[in-house]
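A single protein chain has been removed from this complex, and every other one stays in its place.
And then chain A:
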Amino acid sequence: MAVYLDHAATTPMLPAAVEAMTARLAVTGNANSLHAAGRAARRVVEESREQIAEALGARPSEVVFTSGGTESDNLAVKGLYWARRDADTRRRRVLAPKIEHHAVLDPLSWLAEHEGAEIDWLPVDALGRVHPETLRAAIERDPDSVALTTVMWANNEVGTVQPVQELAAVAHEYGIPMHSDAVQAVGALEVDWSAGGLSAMTFTAHKIGGPIGVGALLLGRKTAAVPVLHGGGQERDVRSGTLDTPAIAGFAAAVVESVKDREAKADLLSGLRDDLVARVRAEVPDVVVNGDLGAGSGLPGIANMTFPGCEGDSLLMLLDARGVECSTGSACSAGVAQPSHVLLAMGVDGEPARGSLRFSLGHTSTKADVDALAEAIGPVVARARAAGVS
């Protein structure tokens, strides 16, 4: 049986989510229809919205359903930029670190290319963190020109957690909206929207045991965002499109359960993760751990490691052949391995950045998974070293 160590890519659905979703799959009903079928669907959607809001400390009206993380990031970054620029044309600066997911980075480059945005990259430290003083200094250069800032809650490749609340407090001082991509954070860290001071926050179902294809943006009640999708005016007129009632039901079940079990699961995962790192290090003594493994300061289930002298590609293929599934970072659609932009931003050189693997644990992970990796990694690294770095 395959050893699945890629939960940060997607994690198996929780039984409660499967049950909630399948219960609605064969039921007709558009949540916008006025008749009984529509009302029944709307009830499911709104109850789901309330459950999600409650689990994350938000108000139901702040939950905007989308098709997932990429759409939420696009809506937040573009929507906030357009709204802020339209209100005051001087606001063209966007402050962001280079360790963001491509779902944030690429909309930013698009805005720079087509909409006159200027991206001011926020430097990160060797662990990938943005310091509040760094954000303050960037704002201070010209506070009136800042449209928004966006800093992810926790990094998908190395697990580094940002001081989101402190960053949001700085942005708030200047009246600047801040978005955070919390796709990896929800269900793994304490995420309390009401304490966060954020204007917008992205999260998605399939990283926490819900279905693929549904996510949400928490959008502050006073935060204006120009829509990306125009149409029937659903979701506060910010995101048009018929709502996916079954998926939303599954999403809500996953949020509720993953938030409820969060602390116990985090302890379990960080224990397994520490074991995984120690066992790999025992087999490959010169392995270098990237990111933050500190208790409470990094994502509990992620271990990113550089294997000197190896191509990440070769390692991945050899592990795959032995039934161990992991990732070299965030995969690009064309499948061509690039050095991780996250590691490069953290100051890791190009070659080590190409020789890195991300192992990510989740709710189905067991000690047997770690055992299997520990058994495979020694011979795999020896082979990959023989093949070298091209």
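Basically, a contact is a pair of C-beta atoms (placed from the backbone, for glycine too) under 8 Å apart; a residue touches a chain by one contact, two chains touch by 3 or more; residues count from 1.
The rule is short, and it goes like this: contacts and distances are computed from a predicted model.
You can't see one chain of this complex, but its UniProt record names it "tRNA-specific 2-thiouridylase MnmA", from the set "tRNA-specific 2-thiouridylase MnmA", "D-inositol 3-phosphate glycosyltransferase", "Trehalose import ATP-binding protein SugC" or "Aliphatic sulfonates transport permease protein SsuC".
When the whole complex is considered, the residue among A:Ile99, A:Val370 or A:Ala384 that touches the unshown chain is A:Ala384.
The chain not shown here is touched by just one of A:Ser314, A:Ser327, A:Ser340 or A:Ser356, and that residue is A:Ser314. Chain A residues in contact with the hidden partner, per the touch definition given at the top, are 313-314, 316-318, 320-321, 333-337, 383-384, 386-388, 390.
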